[in-house]
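Structure incoming, see below.
Here the complex is missing a single protein chain, while all its other protein chains stay put.
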């Protein structure tokens, strides 16, 4: 079971209270009108689907309602970073407080 | 002792002889005592055969006393309900229990199915896969299936409550044996919250039956004292009869506790626990040995025999032979002799034993044979004797009991649930988990430790680490050692088909041989091909022996062979307990309209549309659905009706950028919407498919109210909010879902304005001042009032909203009507048919995952938009531009009915199977038009106006003509009145 501490309201939330939002860093083409079919459908459909450390989006949906970003290991489900949506991931390799 | 044939001793054990308990076994009256488990009580009453094996229906006796026992599956009816199958050792004895065997027919002790044993040579591993293919497996399946399974649920009502609890602690200690108790003791005074969970009824673990002295006290007294101390410490608790059933990521655990309170009320508690740290002290179970005929009733694990004697005061036999590969057997022999059982011989597989044990055996006059192998058993339904091959020749012993000790299997399950890897320790002859999950420690038998002193030391160290303190001093211990274990070997000189490995599933050494011959040599293949270890005992007594044989037969080490994956549950738990009180509305709560009580009073027949909504209303003139729907429709077309649309989504979007924000979601440009105006449009997902539809009202500058479809309100609000936060965070806009805050009652029909006038609103509602697609705000008797003039029915229609708490008052006021009469209450079905006559789409019925704006005739709107909106780019991808996507058209019947879900057959086709080109998305007999009509999604539908098509529905075909989807008032004259 996934437990995450929301970086906005600081509450520990279980997966029942969270909404998963898929990979982080999927960039919508700045001007869709000039994006090629390939660029547009890459944005729509193609995913890295990393086995290992994955950067993804979660929403504190039963709490404060904010979307935030998480770096999670997709095999062990260990959490390495939890960030507000406007923060950038760092290259840290040491585990931070997440689900503990 | 009172009962003839009883194996109960006059003294000894922790049962309370002053509190007898009556129960029945297969209808026969029996007696046990407070403190007995079902298993100990049955054994005490002389029950030798408790069930039959799965495949050959071999008679099965008790091998062990707990969850590890592969044999003793029984059904139990007690004061609290019925348990169709459970291991007898897992059930505490209680007054009035009716216990039955669940295998064997007509009975466990005489089973006709045992004839299957005659076929043994042909039913080896994998025989199912090799035969019964001609003519077809279905010829054989019923016969095979009939013979399977243990008990049969009878569906009777449980009085045993299932309660769900959630807890968080600093430390979970698994097991209240000596190791668990010592760990908990080490945590006393640390200020940490601690939960100690013990599967058995009493704390103490092996101290209940092993001879030990700790800190100068008898082991059990030491255990009881610590248990008391734990209970007295704030923040610490010890739960007995509590199974830690599963461990999950982030240290979440499922625990199941059985409790019976002082009033005799029973409950099973399902506890979801979060623990910061874990001390695993789950212990180990004993393993049987492999030899000829080792599945006979009367063969028991040596530790179980000790426990029967010392914990339950039961002497399971009169003449006992002990067969052992370590010191456990010796301890059993001494305990048995002490309890008045004649120990016929100790057979040790090793070449020598501890001198101290040897001396004691000599002193007690027990014959000892080293390097002994059992080659045959004399047994019918009861053990009578055995033949042993020794270095000095063959010997025979008469006995009615055989205790076996083949080493230990640590209960590492929970750590393995978390992904810890079991590693074979050749010296200890067992799998342990050297690397534990983060925050976990282990102590005692689960680590492979067999010394009590060492176990207590490990526990205190673990406690010290958990509480970041100095370790307390290890207490002084006097206890016998278990010594080294000899290697697990294939028994020599014995046919493989006489050596049983999995006693529940009837897997023999010969089956492992077949699997190896056929190259099913991965452990998982072996398990799945032979069913080794797949029984309800989860292979606790059989897996390691099976792996050892696999290793032997393939010339590998056990460490190379590995072990199958451990999966939750540690031991099976009642599904009713998992479900708990979660039933019916508690799984999926119903949502009620704010004026629900009024609809009930009016005789509504409800349907679940995400909300409980009136489908139609019973009235004196309408006792069936079709009549009611027709009358309700007629009322709207000719007079007036009122409809509760409170479930309609209401999402407020406010702020300086609100208009631009909304424009990014809708196909129509909401930025040009003027205050007081309303606009209908559809919203797409990024793939260009219609995601939602509805109207947006502009209530004032920077203030909009979007109306997503009922049941989609939360999703649309969340959709707005996600884009706001993640894509346009600098937009000055706020999104608020107010769906439940406002009720919304629609009044529709030629007299709708008269009914609205009843409210006497403080704004002008004349046709000139309040036009179609406009919105007005005001008040009704001081209550905020919003009225939108929109139409879903094709008639003049107002949607009247007030705060939800006034819903009943509003509805009742409108329902009274005016001097000319009262409006009729309209249900969902009539409402949907009215809109069908008008050709308005019902999202999800008339659209599907391939329907874009083009397909519902909105291509011109899209073309007009210069700026971007969500999903727009996808409308120029090849599929959107192709003519493969079905287009929404109308259908008018030429012959027969038009039923939603009917397929539109391709031209030239008359009956299935055949190619189809679309389907009827909505259909009904239109009372207004007097003939069946429908909407349909049909390939190239727009270009096929006037064409006749064949419809197919559930065995019938009909003909229909493709038309415009608007059947009623195409000029929109009525709704503009």
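A few remarks follow.
For clarity, chains are labelled A and B in written order, and residue numbers in each chain start from 1.
In this section, a contact is a pair of C-beta atoms (placed from the backbone, for glycine too) under 8 Å apart; a residue touches a chain by one contact, two chains touch by 3 or more.
Keep this in mind: contacts and distances are computed from a predicted model.
Its record in UniProt calls the unshown chain "Sarcosine oxidase subunit beta", which is the match among "MetA-pathway of phenol degradation", "histidine kinase", "Sarcosine oxidase subunit beta" or "Methionine transport system permease protein".
Residue in contact with the omitted chain (choice from B:71, B:101, B:193 or B:254): B:254. Touch with the chain that is not drawn comes from one residue among B:8, B:287, B:472 or B:903, which is B:903.
The chain that is not drawn here is touched, among residues B:213, B:518 or B:777, by B:518. From the set B:31, B:45 or B:85, the residue in touch with the chain omitted from the display is B:85, counting the whole complex. In the full complex, chain B touches the hidden chain at residues 54, 81-86, 121-122, 124, 127-134, 136-138, 141, 144-146, 148-155, 158, 246, 248-249, 252, 254, 272, 417, 419, 497, 510, 513-514, 517-522, 524-525, 528-529, 536, 538, 565, 567-569, 572-576, 578-580, 582-585, 587-588, 590, 607-610, 615, 687-689, 709, 711-712, 843-845, 847-850, 874, 877-880, 882, 884, 899-903, 905, 912-916, 919, 921, 952-954. Not every partner is drawn; the one left out touches chain A at residues 1-2, 15-16, 18, 20, 22-23, 37-38, 41-42, 44-51, 54, 56, 72, 74-77.
The definition used in the following text is that only the chains that are shown with their structure count from here on.
Chain A and chain B have centres, each the mean of its CA atoms, that are 27 Å apart. On chain A, the positions that touch chain B within their shared complex are 1-3, 19, 21, 28-29, 31-33, 35, 37, 40-41, 44, 57, 59, 61, 65-67, 76-77, 85-86, 99-100.
Those residues of chain B lying in contact with chain A across their complex are 248-250, 252, 274, 276, 419, 439, 686-687, 718, 721-722, 725-727, 729, 868, 872-874, 877-878.
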